[in-house]
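Before I ask anything, let me first share the structure, which is written out below as structure tokens.
Shown here: the complex without one of its protein chains, the others still in place.
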């Protein structure tokens, strides 16, 4: 498994049977490939599908939130953007998984703009981070060695104090009132290596090997 | 024709081909019976029908805003209350016809409460009066001789400055910036009789016999 | 959806002092079996949010008859004389909200909004105790969101997944309250195998339980 797959597989373990889940573009999309057998997860796609399915080779008008061809599963529904975001903002999404440029110890996240460089826009990310019951950030631990887990985000925020959990290829961290707790570390790395790759201080109580990793 | 029919018939002449019209309970309901041939009027019922039709002797779940059995015409649609009132409040209703307890020279209308006596509630009336493009009041000229067209409403208002036209069995009046204009008088009455039955001052420029009356 | 439940399981969800939203417009589309079970449960001091007060023997009126309701939020109470009587004797507190405002307040509750600005009710007694917010020189009333512990849905066509559509004018407030309560229970008028994803009005993740058909 490569880094992205490690992250996706670990996050899939956080999803519970019956959850309504919105996956962002990039690594989050891969989470759908690792749902454990026996769990029924319903995927919400903010462009207007409840019960989103994978790409199928059929002529349809169904796309996902990345604009790519997708499908609707049995029992699914097509909805308009007002209903879609009523579900997101009204707290009806159990979990959202999103990528990020930076996250910090207060659960702030920056993911939509690098001023002067890239301004893709926030799309539905601000609504998802603000409205979903649980927010999991899926990202590589650093940007080519540059820490992305910070004491305080430097880039403009997507939302403040909303992140619950961060999963990288190195570790699993939870955001709590007193800061970031290091919960799990991938067996390929030592706690020291994780701390070194992290700008933010990490609180260490009990650290276990990252769940779901087969050596 | 009785008084109510006179009022309904006159108001029907105000509706234009293609109008989307919401009729209140009571006299307004009768307006639907007098639509001139060749005009297509679409009736909106705030409980959730666009293209409301009359009572038919069939087993359906269709009721009108009075809770009575009704039907949907070809080309109609069932909508929820949010869509129904989005149409009402967003200015998508061409004309609403409503009964009233009092109307005044500023176009204020009172129709939903007699404090200490009757508190039926406003239902959708406040939204309709505020949101429809044109508001026509359909009512008897007096309440057993007591004037209902006043200089200033005494009962709690349904909305302020929203009424465009008042049609009674005696006369047709329009609400303009400088006050109430007497436009038409039913041939059974003299202008003096109308003035006597009206507490509000009426501006008289050119008064014609009430349209649509066959003697 | 968590599943089908029977009478006993439904009654176990009920508690004194609950806030309950009930669908229906003059009892058209009200869940009569669920309401009967709330009567049977004997829970009391309820806050009921419904378009209207129903009739003494239909809709939420049945809960008014049994004195289970402490507070009623509705747009219209004229069809149920008991509501008026209990209001007079201070046994029932009634908050009248214009019907479009009621729909938007429930939408706001369901979609996580902090409120909406509307012209409806301005310059009327509906304005009392409410904030007026001026946007671009136009005054609006600030109306606050409504949420509930429980939503009782009627008029529904349910499929095996728990997706809902609604029969004709029984739709009204039902799809809106489905987003605005912690627990959503639907009473199906019709059960089908599968609703076409294009025709689903309330996607199944919004529905907690469906009352099983009577044996």
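Think of it as A, B and C in the order they're written, each chain with its own count starting at 1.
Going forward, contacts are C-beta pairs under 8 Å (C-beta built on N, C-alpha and C of every residue); 3 or more make two chains touch, one makes a residue touch a chain.
Since the structure is predicted, the reported quantities are computational estimates derived from the model, not experimental observations.
**Student:** One chain isn't displayed here. Which of the visible ones does it touch?
**Tutor:** Its contacts among the visible chains are A, B, C.
**Student:** Which of A:15, A:135, A:159 or A:210 touches the chain that is not shown?
**Tutor:** Looking across A:15, A:135, A:159 or A:210, the contact with the absent chain belongs to A:159.
**Student:** Of the residues listed, A:29, A:47, A:168 or A:198, which one is in contact with the missing chain?
**Tutor:** Per the contact definition at the top, the residue touching the missing chain is A:47.
**Student:** If the hidden chain were put back, which of C:21, C:77, C:108 or C:126 would touch it?
**Tutor:** Checking the options C:21, C:77, C:108 or C:126, the one contacting the hidden chain is C:108.
**Student:** Pick from B:65, B:87 or B:202: which residue touches the chain that isn't shown?
**Tutor:** Final answer for the missing-chain contact: B:87.
**Student:** So which bits of chain B touch the chain we can't see?
**Tutor:** 18, 20, 42, 44, 50-51, 72, 74-79, 85-87, 89-92, 130-131
**Student:** State which residues belonging to chain C touch the missing partner chain.
**Tutor:** So the residues of chain C touching the missing chain come out as 104, 108, 111-119, 133, 135-136, 138, 140, 142, 144, 165-168, 197-199.
**Student:** Need a quick check: the contact residues on chain A for the chain that isn't drawn.
**Tutor:** Residue positions of chain A that touch the missing chain: 45-49, 60-63, 65-67, 72, 78-82, 84-85, 88-89, 113, 118-127, 130-131, 156-160.
Throughout what follows, only the chains that are shown with their structure count from here on.
**Student:** Sort the chain contact graph into one of these: line, ring, star, complete or other.
**Tutor:** Here the contact pattern is a line, an open path with two ends.
**Student:** How many Å are there between the centre of chain A and the centre of chain C, using C-alpha atoms for each centre?
**Tutor:** 35
**Student:** In whole angstrom, how far does the Cα centroid of chain A sit from the Cα centroid of chain B?
**Tutor:** 55
**Student:** In chain C, what residues contact two or more other chains?
**Tutor:** 107
**Student:** What parts of chain B, by residue number, touch at least two of the other chains?
**Tutor:** none
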